[in-house]
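All protein chains but one are shown at their positions in the complex.
For chain A:
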Amino acid sequence: MHNHENAPHLHEQHFNTPVQEYAPEVKQLVLDYTLQLADTSFILGHRLSEWCGHGPVLEQDMALSNIALDLIGETRSLYQYAAELEGKGRAEDDMAYLRDTVEYKNPLLVEQPNGDFGDTILRQFIFDSFHFFFLKELQNSTDHRLAAIAEKSLKESSYHIKWSSEWVIRLGDGTEESRKRIEKAIDNLWPFSGEFFMMTATEKALLEQGVIPDYSQIKQSWDAHVAKVFEEATLAVPQNVWMQSGGKEGRHTEHLGFVLTELQYLQRTYPGLEW
C-alpha cells in the first residue's frame, strides 16, 4: 500500500492510537523492537502460506492458511506502526519488501523450512506457546499501540495454540509413524526454542522502560504448557539442549535468504510496482 503524496488511496488507513512521545533513543528502541515482532509474525506467516494447497487434508490446509492470515494481519499493524515511528515516509510494504536479511530480526525458529507436517506442527507449537503468553503480557505495555495490537492478536492466538497443541497430542500419541515424525521434529527444532527467552540489549532496555514484559515469567508459562501437552502426547521434553540464537540480532540461518528472495522478488525486480 504505497501512499503517494497528495493522492490518498481509496483504502488509506489511519490508526486512531497516535504515536506516543518518546525521547529519540527510546523511540529507536521501540522501533527496532516493533520491527522484530513484525518480522517474526511475517516470516512465520509466509512459511505457513507455503502450505496453501498442499495441506494433508482440506480442513488442515484451511487451518494453516487461516493462521497464516492472522499472522500477516498482525504483521501489517506492526509494520504500519514501525513506519509511523520512523517517520521517514516509508510504508508497511517498504518494511516488508525492501529490507535485507541482516535487517530482519526474527528468531531463527520461524524461518526454518516447513519440512513435513510434524515439523510444521512442532514449529507452530513452540511459537504459539510463546506468542500466546507473550501477547497476554504485552497487553499491559506502556506503549499504547503495542498494547492494542496485542489485545487484538491475543484473541486470534488463543485459537492457534489450541490447534497446534491438539496436533502435538494427536501426533505424539497417535500411530507409530506419526510419533516417529513428531519425535524427529523435536530433535530438529528444539535447539531453536530457547531464543525467544534470551533477551537482547534492545529487549533489556525496553524491559526497564516498561514497554515489554519480563520474559522469565513467560518462560514459566511456556514450560508449564509444554510439559502438560507433552505429557498428554506421551512425549519427553528434551533436557539440556544447546540453544541456538542470533536471529534477533540479524544473524540468520541460510534459510531466511531463500525466503526473502522469493517474497521480495517482485519489488526488487520492478521497484515501486503496485497492484
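The definition used in the following text is that a contact is a pair of C-beta atoms (placed from the backbone, for glycine too) under 8 Å apart; a residue touches a chain by one contact, two chains touch by 3 or more; residues count from 1.
Here is the rule we go by: contacts and distances are computed from a predicted model.
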Among "ABC transporter ATP-binding protein", "Chemotaxis protein CheW", "Phenylacetate-CoA oxygenase subunit PaaJ" or "Cell wall polymerase", UniProt-listed name of the chain not shown: "Phenylacetate-CoA oxygenase subunit PaaJ"
Candidates A:74, A:111, A:143 or A:203 - the one touching the absent chain: A:74
Selected residue (touches chain absent from view) among A:140, A:158 or A:175: A:158
Missing-chain contacts mapped onto chain A: 10-17, 59-60, 62-63, 65-67, 69-74, 76-77, 136, 144-145, 147-149, 151-153, 155-156, 158-159, 161-163, 165-166, 225
